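One chain of protein is taken out of this complex; the other chains stay put.
Chain naming follows the written order as A and B, and within any one chain the residues start at number 1.
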Amino acid sequence: MRIALEARREASRAAILLAPLLATLATLVAGFVVFEALGKDPVAAFHAFFIRPLATRYGVGELLLKASPLMLIATGLAVGYRANVWNIGAEGQLTLGAIAGGGLALAAGDAQVPSALLLPAMIVAGALCGMAWAAIPAWLRTRFNANEILTSLMLVYVANLFLSWLIHGPWRDPDGYNFPQSKLFTDAALLPNLVSGTRLNAGLLIALAVVAIEWLFIRRSVWGFEMRVAGLAPAAAAYAGISSKRNVWLGMLAGGACAGIAGVNEAAGPIGQLLPTMSPGYGFAAIIVAFVGRLHPVGIVFASLLMSLLYLGGESAQVNLALPSAVTGLFQGTLLFFLLAADVLVNYRLRAVRARPAAR
Amino acid sequence: MDTCAQLVILTLAAGTPLVFAALGELVVEKAGVLNLGVEGMMLTGAVASFIVTADTHSPWLGVGAGALAGAALSLVFAVIALTLLANQVATGLALSLFGVGLSAFVGRGYISVVIEGIKPLSIPGLSDAAIVGRLLFGHNPMVYLSLALFVAVQWFLHRTRTGLVLRAVGESPASAHAIGHRVIALRYAAVLFGGACAGLGGAYMAVAYTPSWAEGMTAGRGWIALALLVFATWKPWRVLAGAYLFGGVTLAQFQAQAAGVAIPSQLLAMLPYVATIVVLAIISRDATTIRLNAPASLGRPFHPE
Partner (left out) sequence: MSAAAIPPEVRMRPRLALRGITKAYPGVVANDRIDLDVLPGEIHAVLGENGAGKSTLMKIIYGVVKPDAGTMQWEGQAVRIASPAQARRLGLGMVFQHFSLFETLTVAENIALALDAAEAGSGLPAKIRDVSRRYGLTLDPARLVHAMSVGERQRVEIVRCLLQAPRVLIMDEPTSVLTPQAVLRLFDTLRRLADEGCSILYISHKLDEIRALCHRATVLRAGRVTGECDPRRETAAALARMMIGAELPHPRHRPPVAGAPALVVDGLDLRPDDPFGTTLRSVSLTLRAGEIVGIAGVSGNGQRELLAALSGERRVARRNAVVLCGTAAGRLGAAQRRSLGLAFVPEERLGRGAVPEMSLADNALLTARHRGLVSHGLIRADAARSRAAEIIASWNVKTAGPEAAARSLSGGNLQKFIVGREILQGPRVLIAAQPTWGVDVGASAQIRQALIDLRDAGVAVLVVSEELEELIETCDRLAVIAQGRLSPARPVAETNAEEIGLLMAGSAATPERTAAARRP
């Protein structure tokens, strides 16, 4: 007997919802095995990884704090992914957003610009610069047919080198003992805190607002519909007169804007200055969030919480279990693998095929 | 003249990781499979080869381990994308992200370890004799290995029956299946080969080129290798030429830094990435050439029946 895949006539709605849960479960089982193999007590490790980070009010605040950029970026990326526009350079767009917003904060300096003016300006500048950075692959794709996966990723390296140059050069804090870092932002350039006793800031509200807009966009707008068509059946999109160029621009710019804002939020939020590295890979982790969340706004909210927990768990495991925080990346990748594997159930059913008896 | 020979040797040395990775991916893509996980497989190969070399003091054993590790990681891709028919773009991305995490995790204890790597050839009377001697005999042994790989891939694709079947599968898996070829089995083999080659590319960096281990040490070379295939319009000899071109760009950047050019090092370091983008745009512009040369079924899942 062997297991064969049999195509379903219609995608299974149950499997669409079930696959992420199945993948999460499988990731936990895999984690259990890995902890066991590393000679750690799996129960203690699970406690350190998944429970301890959430045991305090501060911890819950951290969960939401780290979920915000993931949610924001994944929502932006999902716009493009739905139309097969693969922006995987959000990390670079985030960096550019941080540079723009941070640059404005540094320029304002001690000039006593009111927060109500400075912060929105920083966010707009971040969004615009993120979009500009994403516009490069969009333009190269629409004008030269260049693969946006490769160009957007190359631009991540360029963006990070650019930030590194700024921090080591013109924007270095003169009183910073030669450390590669900018001056600290003034209070006016910092996002307001939401809950006392935590680091949670208004970035979460921005992310949630964007999620709501996205929900409206895909559920109700004709552009959202057109992008879905383009993703599912490009020939049908061309037949129906849907502009593929507009889809590329829309998809790339949405991702760039969201990543840019996320960059500002990191600079003006938990970091409060510019550093050579502005994000622990949020731009890449958001790709996983987008997929695990099924490119759906509500799914993305849940997936970003899960991914945020993996970040916190990694930090906690470093402190409590003496495991390197790289274990986070391992878990993230594993989760996506399991999800992609479980997705087979959406369009296929498993069928046991009995080996046919040999000819009589 | 001597510096000239030295420059050629250094250029080849800098381009060799790309030769390994891109030739492997070439075979994968010729079979119609798009594996974007090259960067992850290179890093995994690099860390595996470094660890084995550090522990056994045998760099060649390390190279073997690197190839095996790359192939092992590519097997994950094959199962998910070929058997379970997942989106190849997403699966490849997952492989890259996972490989980055895995290599960082496994390699944590080896960051400042010093190993005895594979040294360039030094045959008395040949490697140090005249310029020709140096050009012919002065390279790292793994550079010769990469050239042998080039010859093998070229011969395989265009002179063997299996190579012909592979190209046919890449163009139309349904037709190949209909006339009785084992599409999935062949694609598995191609993906594993590509993984092993990417692993070799990483191993070359970790035990021959640098030799050292650092997180993310391939610095996007896996992605550049993917771009290289477009640049080369999927032809082996153009892959080789492209790899050395990028080797030259990387080298130019180091040379400029060493020479104390007044441009900040970070901006110089952008050069290979910007060059990749520019080259990609120029080549992709000619959509007809791309369509004629790109394997027609590239990236599309295939389910027999």
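The rule we apply is simple: a residue touches a chain if its C-beta (ideal position, glycine included) is under 8 Å from a C-beta of that chain, and two chains touch if they have at least 3 such contacts.
Here the structure is a predicted model, which means the values were calculated and not measured.
One of A:Ala14, A:Ala235, A:Ala322 or A:Ala352 touches the chain omitted from the figure, and that residue is A:Ala235.
Within the entire complex, the positions of chain B that touch the omitted partner chain are 161, 164-165, 167-168, 171-172, 174-181, 287-288, 291-292, 296, 305.
Residue-level contact of chain A with the missing chain is found at 6-11, 220-223, 225-226, 228-229, 232-233, 235-236, 238-243, 356, 358-360.
Operating definition for what follows: only the chains that are shown with their structure count from here on.
Chain centres here are Cα averages; for chain A and chain B they lie 28 Å apart. Contacts from chain B toward chain A in the complex involve residues 36, 76, 79-81, 84-87, 89-91, 93-95, 97-102, 104-105, 108, 215, 219-220, 223-224, 226-227, 230, 264, 266-267, 269-270, 273-274, 276-277, 280-282, 284-285, 287, 290, 303.
Across the interface of their complex, chain B is touched by residues 5, 7, 86, 88, 136, 140, 143-147, 149-151, 153-155, 157-158, 161-162, 164-165, 168-169, 284-285, 287-288, 291, 324, 326-334, 336-337, 340-341, 343-344, 347-348 of chain A.
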